[in-house]
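All protein chains but one are shown in place.
Up next, subunit A:
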Amino acid sequence: MKKNRHDENPHPGRRTFLKAAAGFMGSTLLGGIPFRAFAQAAQLAPADRCFVFVYFNGGWDQLLAFDPRDPDEFTADRASETKILPGYNLINDSNFRDRPILPAEMVGKPRSNIDFGPAVGDALAKHYDRMTVIRGINMNTLGHEVGYRYFLTGKIPIGSAARGSSTATEIVGQMSPTVPIPSISYNVESYNDRYPGYANALRVSRRDDLLLTLRASSNRLDTELENQLINLRGEPVTCEQAAYGARGVGTTYANSQEQMRLVQSQGLDQAFNFLANTPEMAAVRSRYGLTDQGSVDGERGRAALVGTALKKGIAQCVTINLTGGLDTHFGTQLTHANNQRRGFNALASLVDDLRESDHPKGGKFLDRTTILVFSEFSRTPLINASGGRDHHLCNSCLLIGAGLKHNLVFGKSGDIGMSPGTFDLRTGAADPNGENIFPEHVIATVLASAGLDYSITRVEPLRPILA
């Protein structure tokens, strides 16, 4: 098994536990109420290292996103030769440029080495100094489920059945964070093939599902009876209870009940009530551009959910289906570009938020968060007879944040037909005798960026982009 350096703080909960235990013992000695003291002593804290996996559903057009081409070079006249037609002029909308975006050089930042497709937009492109783009990824599939599950797990599925655990599960399984819901999968599948249940993601299909978990039960007893119930649960266990709880399940259940009370005592469901009339929610609305229930349920609301879950210490990993409508075999370039732009704008708000928010352990949240943005495959570089683009093998993805070198492009797709390239993966240089970049290389890189064991991927990470 490959050995990596360990996480700097693999047992972050010890101090919290000791504080809680001290509260418990102290209150017991003073004749107080143990669990109230416990709840007061143990505060939720964000994970030291966070991960976000952002899925663009349907297969994105990478010419519009992270692998653009110069329309002056790849013209319609040369399309039969290059097999590439950027088609930026066909978008024909003032919100989109007709050529790739090269972010303006900012004061104190190096010039951008990354060019972006017009759909990315300036809001996200301005974070080029915290990004790495990987191009020329060979997806080995043109099937939606296969490519999607391949990127989720870093293992090529058998047929369309996923193999192995989701990367988020792998991370949580290895790091065992103390946050109440270590992994949230928002409208995305999650797999666990070798870790105990604590590593399972909480799968939600919408915001309300998450709120259901965080919200106190609606069937309440009289306040005093509720207190009596809390006190009963807080009293020392009997020998019989101890016999059940001494090994495993009873202890885990008791801890889960305690976590539940802790979560509910903090009113965390209110943290996602983005339309509430409070200064805190007004700030969230302003940052993410939330105006009504529709926007809360859309891409911007999802991005706000991710940011809140990480910042409030509710989750360590969030895997989110941020936007869809990208499987555009028919229709116009504008439709696809608009659908991508909604996702990228929401992502830009999230990056803004994480970049500006202080982490309690020092630095900003983005210094401790790795974001992987991916889609199951890309779309053909040529436009089909219906005005859309079909499925294409060669893909690209975006990495943002911690553990990585920034302002870097790794890999390249071919200038004829955007085919997957071969590279010397130790240096990133094109090499006819080299290897393809596969999703497992990306997943290994994400794991290695946090010093985690990446041996499940059976490949080496892309070391040139590791910080």
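Note that in this section contacts are C-beta pairs under 8 Å (C-beta built on N, C-alpha and C of every residue); 3 or more make two chains touch, one makes a residue touch a chain; residues count from 1.
Keep in mind that, in the parts below, contacts and distances are computed from a predicted model.
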{"item": "\"diguanylate cyclase\", \"Lipoprotein\", \"Sugar ABC transporter ATP-binding protein\" or \"NitT/TauT family transport system permease protein\" - which is the UniProt name of the missing chain", "value": "\"Lipoprotein\""}
{"item": "Per the touch definition above, residue among A:M260, A:L334 or A:L382 touching the missing chain", "value": "A:M260"}
{"item": "Which residue of A:A76, A:I158, A:L225 or A:I416 touches the chain not shown here", "value": "A:L225"}
{"item": "Touch with the omitted chain, as defined above, among A:E235, A:E280 or A:E356", "value": "A:E235"}
{"item": "Residue, one of A:S80, A:S217 or A:N433, that touches the chain absent here", "value": "A:S217"}
{"item": "Contacts of subunit A with the absent chain, listed as residue ranges", "value": "162, 180-181, 189-192, 196-198, 200, 202-203, 213, 217-222, 224-225, 228-229, 232-233, 235, 238-250, 252-254, 256-257, 259-260, 263"}
